[in-house]
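One chain of protein is taken out of this complex; the other chains stay put.
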Amino acid sequence: MEKYIFYILALIMIVFAIASVTSRKMLRSVIFLLFVLCGIAGVYFLIDYNFLAAIQLTVYAGGIIVLIIFSVLLVHHIEMELEIAKTSKKIITVLACLIGLGVFLTTIYAHDFIVVENYITTTTADIGRKLLSYEDGGFILPFEVISVLLLAAMIGAIVIAKGGKLTNKNNKTI
Amino acid sequence: MIAGISIYEILSVTSILFFIGVYGFITRKNLISILISIELILNASVVNFVVINKYLYPDMLQGVLFSIFIIAVAAAETALAVSIIINLYRQINSVEVKDIETMKY
Partner (left out) sequence: MNLSYTILIPLIPLVVFLLLGIFNKKIKPGISGYIGVLGLTASAILSFLAGYQYFFVNGKVDGIYQTFVQKTVWMKFTETLQIDMGVLVDPISIMMIIVVSIVSLMVHIYSRGYMKGDDGYTKFFAFLSLFSFSMFGLVLSTNLFQIYIFWELVGVSSYLLIGYYYTKPSAVAAAKKAFIVTRFADLGFLIGILIIGYYTGTYDFESLNNPEGNAIVNWASTSFMGLSVLTWALILIFMGGAGKSAMFPLHIWLPDAMEGPTPVSALIHAATMVVAGVYLVARLFPMYYFVEDGFALNIVAFVGAFSSLFAAIIAITQTDIKRVLAFSTMSQIGYMMLALGVSGYDGHEGVGYMASMFHLFTHAMFKALLFLCAGSVIHAVHSNYLKDMGGLRKYMPITNITFLIAALAIAGIPPFAGFWSKDEILVAAFEHNKLIYYVGVFVAGLTAFYMFRIYFGIFWGKETKYEQTPHESPISMTFPLIVLAFLSIVGGFIPFSEFITPDRAGFEAHLNYPLAAIAVTVGLIGIMLAWIFYKNENDLSDKFAKAFGSFYKWTYDKFYFDEIYLFVTKKILFKRVSAPIAKFDKKYVDGTMVGIGNTTVATSEKIKGIQSGRVQDYAFAFIAGVVVIALVFIYLWTN
């Protein structure tokens, strides 16, 4: 049963991904991406990684997609028809991607993966414990670093997006 | 793990997604479309991490945790990219790739 769900999800992901990168309308491209992300969340649910699926839906589908939609609105491109690239460029890129894909698949299929049969569900408690542990294999340091990174990203985003015009206005009022 | 699905199939699906993202990155002319393609690439790699963790090393959690970090980084990066795009739009009033070719020969 899971097998069929997975195949459907895979099909949805691939179709919508292709649609996203080839669509001529901006907003449609974003929405197709949303569907792809939801499909990936579905795959996470299938693998019993509930926490990750939740994060995926919250952060990606909720946060990032909204961010991108906001940016699309801010640059007034909702109705615009996007240009497409030259045919020659498309062909070359397709060729390169197909070759790369071939390399990937050959590598993957040539390797013997030693699969361990299991049906363990990873609980949030496990993840939390691992994230905050100080012993060997603990991820406390990357956790702290990530928080610094997010702080820096936020400050950076504010500084860059503030731009020059706002400061000029401030100067004029002063 | 998913019953009846071998690891090979999942890995091939993620590879296909990855290369669709690459194609979109190289082909598209709009900066935001490029951002979308980058999201595709990142997501494909996250799935890769998680699947290998689940299938080959189920008792260890490195894959999952790393994927959390990747998602965090991707979010930060997207936020910054959007702010840059907005700043750029203010300067040159366009988000086409062909208008930002100043760093050429």
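Each chain gets a letter, A and B, in the order it is written, and its residues are counted from 1.
Following the convention adopted for this analysis, a contact is a pair of C-beta atoms (placed from the backbone, for glycine too) under 8 Å apart; a residue touches a chain by one contact, two chains touch by 3 or more.
Just so it is clear, the structure is predicted and the values come from calculations on it, not from any experiment.
Per the touch definition above, the residue from A:I8, A:I99 or A:L132 contacting the chain not shown is A:I99. Counting the whole complex, the residues of chain A in touch with the unshown chain are 93, 96-97, 99-100, 103, 106-107, 110. Where chain B meets the chain that is not shown, the touching residues are 22, 25-28, 34, 97-98, 100-105.
By definition in this document, only the chains that are shown with their structure count from here on.
In the complex of the two chains, the chain A residues touching chain B come out as 2-3, 6, 10, 13-14, 17-18, 20-22, 26, 29-30, 33, 36-37, 40, 43-44, 46-49, 51-52, 55-56, 59-60, 63-64, 67-68, 70-72, 74-75, 77, 82-85, 89-90, 93-94, 97-98, 100-101, 104-105, 108-109, 113-120, 122, 126-127, 130-131, 137, 139, 142, 146, 149-150, 152-154, 156-158, 160-161, 163-165.
Contacts from chain B toward chain A in the complex involve residues 1-13, 15-24, 26-30, 32-33, 35-37, 39-40, 43, 46-47, 50-51, 54-62, 64-65, 67-69, 71-80, 82-87, 89-90, 95-96.
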